[in-house]
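Below is the structure I would like to discuss, written out as structure tokens.
Only one protein chain is missing from this complex, and each of the others stays in its spot.
Showing chain A:
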Amino acid sequence: MATPAPIEVPPPNDRRGSRASQTSVHTQDEISPVGGPPTSPSPLQIRASRESSRKQSATKQPPDLSLLQYVSKPDSNLMCLICHCPFSDPLQLECEHIFCGDCLHTWEAQQAQQAQQRNRELADRKCPTCRTKYTGTRAVPKIIASMLDELVVNCPHTRAGCKWVDQRSNVKDHVMLYCEYTPVACSSFDCRHHIAQKDYHKGCLHYTVSCEQCHTSMMKKDLEVCVTDHQRTACAGRSTNCPHCSCELLRLDLKAHIKDVCGKVVVPCQGAIVGCAFSAERAEVVTHEKGCPMATMAPHFRDQQARIERNEARLEPLSRKVGILEDGLSNITNMLYPANANDSSYPVTNPLDPNTSEPFPPASLVPTPDFRLPPASFPPVPPNDTSQTPFQNPSQPPFDSQVHHLLTLHDSLREEVSRIANALTECEGRTNMMVINESQRVKDEMLHTNAAINGMRMQLHWLMSATLHQRTSSSASSSTGRAAASTSASGSGSAPTQGASRSGTGGTYHAPLRRLSDSTRQDTKL
């Protein structure tokens, strides 16, 4: 027996067929990475642009306030004289007449157009009611605006089924955001129809179908929306007879009737899951079940089964979680002991270190290539068990020994550090000593050098004074300065060499000398 679902008859122009082929083309495009030839836009691009244009049209239309249905007749003072509706976006003229913004703008455009037809400039804008000239518009008094906002309206999509009733100021939000009946563009690319917001996800419903029973053709959209209504009340073939018990009922309810109610359908005993092989018409089965122990047990078995399934379902994420945690732990271990995989000279196990309080005998440290933990923390792992994580060894609680190991490691490190600190202090003392000794030596040497320089200075002084004395006594006493200059010039051959040799030891002495020699050189140039 056929189910009462309506069959979908392809419409005459077979839009659905074409759409189906189109979708297949699209999937092909998505599979192949290369689109069409480079000159022509790729079908994907075309689709993207089409999609974007569709998105544009998918935007909802804001409600037209002038078309709203008011719950009660609004005050006649709130009526626009042009559109005979309560004002929407009202503007006030200088004559205090009020009109809707749109109405006034249309009026102005109309006036301008008329003036143009008569080849005249539009001189003045005039009030549509009293023909008073006006130069500008202003917002209406607050009280009028709030009176307008408080008018109670029905949703503009009341006819489609929306039951919303509220103040007019909220209608835009309702239509743009909340109303389920706001028409939006159909989700199909090649369909230009609109569909109520709430049916958007159902895909395109804009093709004709005919009711299987009464062959009334209607748009799929309508059938979808009021399918129950049609089949319950309107459909000519809405009633049918049960094929089993031949009682008359609505075609719509037939499935449920056969599944759960009909007494003539052959069904198995409830205890079938436990093993009862009895199966007969429902009425008979009911009497059988009263005496069948397996049927009595069946609900319990079903409960148990359900519980086991629930537990299994719960177990699965838990085991996954454990795996993740194990991974994380081995990561941490690897980070802590990056070299422990094949490094047998691991610091803790170093037998030469006397500070190590090694709790495990070194025999346990047989290096196995797949160590994942420090060797000290667990007994030797058999090679065939290396793929398993070592934590699962029941004889050796891994975490205790791990902590223990960390503690010993910590102790040894601490002692190592203190030893290094001692060595450092010692080293520092030795270096200090060495520095002091060295500087003492340098100081002594400098003293020696200074003494030598002093001696040389004395000598030089004595030599120069001796020469001067000789000169003054031999030549005229009037040109002493010149003579001095010439003597220094004569001695200038030796002075620079002296300066150069002294510059390494004592800077204080060579500066005046250098200056002296400089001046003498200048003098000789002149």
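The criterion applied here is as follows: a residue touches a chain if its C-beta (ideal position, glycine included) is under 8 Å from a C-beta of that chain, and two chains touch if they have at least 3 such contacts; residues count from 1.
Please note the rule applied: contacts and distances are computed from a predicted model.
Undergrad: Name the omitted chain as UniProt records it, choosing among "Actin-related protein 10", "E2 ubiquitin-conjugating enzyme", "Adenylyltransferase and sulfurtransferase uba4" or "Dynactin subunit 4".
TA: Looking only at the record, the undisplayed chain corresponds to "E2 ubiquitin-conjugating enzyme".
Undergrad: Please identify which residue in A:C83, A:V165, A:C245 or A:L406 touches the non-displayed chain.
TA: The missing chain is touched by A:C83.
Undergrad: Given that one chain is not shown, which residue among A:T129, A:S146, A:T287 or A:N331 touches it?
TA: The missing chain is touched by A:T129.
Undergrad: Using the touch rule from the top, list residues of chain A that touch the missing partner.
TA: Answer for chain A: residues 64, 66-67, 81-85, 102-103, 106-107, 110, 114, 128-129, 131 touch the chain left out.
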